[in-house]
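One structure, as C-alpha cells, below. Some questions next.
Selected chains only, in their assembly positions.
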Amino acid sequence: MVRQADAALAREFGLDADEYAKVLEIMGRPPSVTELGVFSVMWSEHCSYKSSRVHLKQLPTKAPWVVHGPGENAGVVEIGHGLCAVFKMESHNHPSFIEPYQGAATGVGGILRDVFTMGARPIANLNALRFGDPAHPATKRIVDGVVRGIGGYGNCVGVPTVGGEVNFHPAFNGNPLVNAMTVGIAPVDRIFLSAAAGVGNPVVYVGSKTGRDGIHGATMASAEFGADAEAKRPTVQVGDPFTEKLLIEACLELMATDAIVAIQDMGAAGLTSSSVEMAGKGGVGIALDLDAVPQRETGMSAYEMMLSESQERMLMVLRPEREDAARAIFAKWGLDFAVIGRITDSGRIVVRHQGVVEADIPLAPLAEQAPLYQRPTTEAPKPAVLAAARVEDRLGLARGLEVLLACPDLCSRAWVWEQYDSTIGGQTVKRPGAADAAVVRVEGQAMALALTTDCTPRYCAADPEAGGRQAVAEAWRNLTAVGARPLAITDNLNFGNPEKPEVMGAFAAAIRGMASACEALNFPVVSGNVSLYNETEGRAILPTPAIGGLGVIDDAAKAVGIALRPWLDLVLVGATQGWLGQSLWLREIGGREDGAPPPVDLPAERAVGDFVRTQILSGTVRACHDVSDGGLLVAVAEMALAGNVGARLSTGPRDIPGHAYWFGEDQGRYVLAVPDHAAFVRAAEAAGIPAVRIGHSGGAGLTVPDGGTISIASLRAAHERFFPSFMGS
Amino acid sequence: MKATVTVMLKPGVLDPQGKAIGQALAGLGFAGVGEVRMGKVIVLELAETDPARARTAAEEMARKLLANTVIEGFTVAVDGA
Amino acid sequence: MKAGIVLFPGINRERDMAIALERAAGHAPRMIWHTETELAGLDLIVLPGGFSYGDYLRCGAMAAQAPVMGAVRAHAARGGYVLGVCNGFQILTEAGLLPGALLRNAGLRFISADCHLRVERADTMFAARYQRGAVFRAPMAHGDGNYFADAATLDRLEHEGLVGFRYATATGEVTPAANRNGSARSIAGIYSPNLRVLGLMPHPEDLVDPLLGGVDGAPLFEALAAA
C-alpha cells in the first residue's frame, strides 16, 4: 500500500493547504511520503513553535551567568567553581493521558536525555502534575500510573526526584499535565552542543534499536483530542530506564574524551529532528543510510524509521579518528553503535534506504520557511476585585484550617514523593516536604542548588497576565525562602488550542506577565517547552505556565527549611491586605471561584525577598516558609506539621477581617521563625520592609486568634488523609 | 474452575524485560536463543462451573483490569479441575 | 580494611557507598567492574544499591550470574567480608550467599522514606559501633524489600542469631506499622553463619553527613574502616 504524497495525505499528517503549498514550492516537485513526513513533523507545533514563537521572543533570556539560553537542548547557567547547571522542563501530557505509566516514564527519560546530551550528569528530577477532579472516574487510574511511571523511571535510572507539585481541577479531566524537569551539572568548559561540523565526519547512532514506536507522536502532541482519541493512538512508547542508565554512563565516558563534534538526543520526531537540527544548526548537509540503523523490527520503511520515536537513542557526529575508541565505550556498556551517515557540504538532508533515495530536502528552507503564525488573540476582561469584607466566614479559623489542610490541593503529598527515591546520590540536603525548594548539594562542593516548580493555574485562568507573573514570582520566592540566590528558570507553557483567539490571548498575556517578573527579578528564562492543544472535545485546560526555578546557595549548611522548632518567634514579612479573590479558602469554604487573583508587586517582591535572603544567610533565621496557597494560617500550620511543634498566634490587624488576614493569598510574603523578633523587626524597619510578629512556637497544638486550638496530631490526621484514602493504600 | 489469563505486550511494543533476559541468557552461554518476550500470567479460582461462562468472565476481567489493552494483548485458558 | 565496590550495569548507589566508605576510612574504595574475576587484596566487598540490569526479571537475578560473582563467592568462602545493601542484598540472596528472598513490598509500591532499625546484635564487625538494642535511622528506597524465607529458615536465622537488624519504631518497638515493606519477622538485615556476610535493605550510606539530616549510618562505616 504505497501511498502517494498529496494534499490529502499532507492533511492527515497535520499540514494545512498553505503549508503543503510551501512544501511543493521548496521541493519543486511533489514530495515522497518520507519527505512529507519530515516536513510534517518539523513543521508541527511541537517542533516548530509556529504559534508560540512570536510571543516567546518577549521573554528575557540573558544575564551575566547565562551560558546558553533557549535554543539548545537545555539551558546552562554558571554556578561558580568552574561548574554550571544544565536544566529544562518538558511536557508529556498527551502520552500520559493515553498510557499514564509509560507516558510519564518516557517523559522523565526524554528530559534526562536533553540534559546529559549537553555533557551534564543529571543530579535531580522534579515533576509538575495537574490531574482532573478526584471525583472523575479516570483520575485515580491516571494519578496511579503517572506517579508510578515517574518513580519507575527515575528510581531505576538513579536520579533523585526531589520536588514538584500536584494540583487537581476538573479542567484537567481529559488532559492531565505531566511536566518533568531535570537538572544536571557540568564543567563550564565541557558543554556539548548539537551543531554538526566537518564534512566527511561520521554520523553515529547509539542506544536502543529503532522500532515503530510513537510514529507521529510529535504531530499528535500538536493536535486536539476528539472522541476518536483511541483511533489516533500511535504505538505507545515503552521506557527502558536500564538502557537510559547505560546511555548516560556511556555518553559521559565518551564526553570525557575529545571524540564528539556534536551530539543530539533523539526526542520527538526522532531521527528526523535530530539529523535535521544538527545539520541545520551547523550549516552543513547530512547523508543518512537507513540500512545501517539498528532495527528492532523487520520490514521498516524509510518513513517509519525517520519518524520513529523509539526511546533511549542519541545521534552524534564524531571525529573520524576517534570512531574506534568511541565504539569500544559503547560496546563496554552493551549498547548499539552504528555509523549511519556522513556530514556533507550539500546543505541538504539525503536519506537512502535499500539503494533508493527516499528523501532529499534542502535544509535552509526547511528551517527558514517553517510556518510562523501570528494567531488572532482576544483577551478576556480582567475580573473585578473581590472585597474581603463582603465574604462571610461561617466556619471560624480552626475549622477552616482543618478543611483547607485536608483538601486535595493542600493536603500532604507524602504519598506521592514517598514513591520517588529522593536521597540517591547522597547529596539531598532538603528533601520533598522539608523546604520551599529542594536543596541538592553539588558533589565535592560546599554549594548547593535550590530547585522548585511553581504555577497556580486558577490565578492564570482568572487573569493570565497576573498568573504568569505570579508563577515566576513564586518560583523566585521559593528559592529565596531556603536562602538561595535565584538564577534562572525553565518553563513549560501548557495551554489549549492556539487556533482559538481566547486561548492565544491567554497565552500572550501569560507570557507578558512572566516577562515582567523575569525582568524585575533578574531571573531569565534559559529553556522551556510549549504544549498546546491540551483540549478534549473542545474543553481546554486551565492555562498552566509551569515554572521550574533554579538557584544557588554557596554554603549548603546555611539553607533553611520550613520545620518549626519550639520557642521561637514567628514573624510575617511582607505586606498583607487580606486578598481573598481566587484563594483556596474562597473555593473550598466559600464555594466560589471568582475575583481577581492576588497581584504581585514586583519591586516589593524583590525588596522583601532580598531582605529575607540576607537574614537567612546571616544565620538569624531558624525556619522560613513562603505564604502561598491557603494563606498565612496554612503556612504556619505547614511549618508546625513539618517540625511537629505547636504555635500560638496573636490577633491580626483590626482593619482586616480575620479570615481574610489568615487565609488571604497576598503575594510576596514569608513566615520566619527567629529567636528574637525585636532585633529582627528592627532590621526590617531599617530596610523599609514590613515585618510583624504574629506569634510564637511551642506546645502540642496550634492556637488561633479567635480562640480555637487544634492539636498537631489532629491537624496531621486531616493533612495526611486524602491521598491514602483516595488511592486506597 | 480455574481460568488462566496470559498477558503479553502487543507485537511491536518494546519489551525491555524480554530484551534484558535474552542478553542475560546469552551471557550465561545459552546459544540459539532468539527473541525473548516476557508477560504476566494471572491464575483465577472461579466459582463458575460452566467453562464458556468462566471464559467470558475471565475475558471481561482481562479487558477491564488484568491487561492494559493500550499496549498488551491477552489470552484466556479455562481448565476445570 | 581494604574495600571494593562492585559495579553491575544499572547499579546506581555506588557513589553514595564510596562517599560513605571514604568518609570513614580516609581513602577511596576500589571500584570493581562486573566482569572482573580477581579480587585478591580486598578485605571487604560491597554490592551496592541500584537496579542491576534494570531488575527486569527479578531484583538481583541477573547480577547474581555475573562473572564477578564467582570471585565474590570465593571471597566469602575464604571468610572475607561482604556487604550487600538493597539491590546488593537481593543479589546476595539470588546468588545463594544468604538465605531467603526479597519479594515485592507488601503495599506494592516503592517506598522512599526513613525507617528505624533496631540493632539485634552488636558483636559483629559491621555493628561493632552500635549498641545491641540501639535504634538508628536509615533511608529506605526500594520496591522489593519484603524479606521472605520459609518458617524453618526463619527459625534457624533466629535461633542462630543471624538476624542483624529489624524494622522498629523510633523507640525500638518492633510493630507491624514500623515494618512498612511487610518483611517476615520485621527482618531488615541478616548475616551469614560466620557473621561475615551482611545483607541489609535500607541505606545507612545515605545518612553519614549532618548536612543531609543525620549521621545515623556513620557507625557502620566507621566500624568497617577500623576493622
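As written, the chains take the letters A, B and C, and residue 1 is the first residue of each chain.
Note that in this section a contact is a pair of C-beta atoms (placed from the backbone, for glycine too) under 8 Å apart; a residue touches a chain by one contact, two chains touch by 3 or more.
Quick caveat: nothing in here was measured; it's all calculated off a predicted structure.
Trainee: I see a single representative of every chain type. Please write out the full complex as a formula like label plus count.
Mentor: The complex described by this file is made up as A x1, B x2, C x1.
One rule holds for everything that comes next: only the chains that are shown with their structure count from here on.
Trainee: Chain touch graph shape: choose line, ring, star, complete or other and state it.
Mentor: Contact pattern: complete, every chain touching every other.
Trainee: Centre to centre, by mean C-alpha position, how many angstrom separate subunit A and subunit B?
Mentor: 37
Trainee: Between subunit B and subunit C, tell me the centre distance in angstrom, where each centre is the average of that chain's C-alpha atoms.
Mentor: Result: the chain centres lie 34 Å from each other.
Trainee: What parts of subunit C, by residue number, touch at least two of the other chains?
Mentor: 53-54, 56
Trainee: Using the touch definition from the top, which residues of subunit B touch two or more other chains?
Mentor: As it turns out, subunit B has residues touching two or more other chains at 16, 20.
Trainee: In the complex, go through subunit A and note every residue touching subunit C.
Mentor: Subunit A residues touching subunit C: 148, 151-152, 155-158, 240-243, 245-246, 333-334, 417-429, 431, 441, 443, 556-557, 729.
Trainee: So in the complex, the part of subunit A that touches subunit B is made up of which residues?
Mentor: Checking each residue of subunit A against subunit B gives 98-99, 101-102, 208, 211-213, 233, 235-240, 242-243, 296-297, 310-311, 334.
Trainee: Going by the contact rule set out above, which residues of subunit B touch subunit A in the complex?
Mentor: Residues 9, 12-16, 19-20, 23, 68, 70-71.
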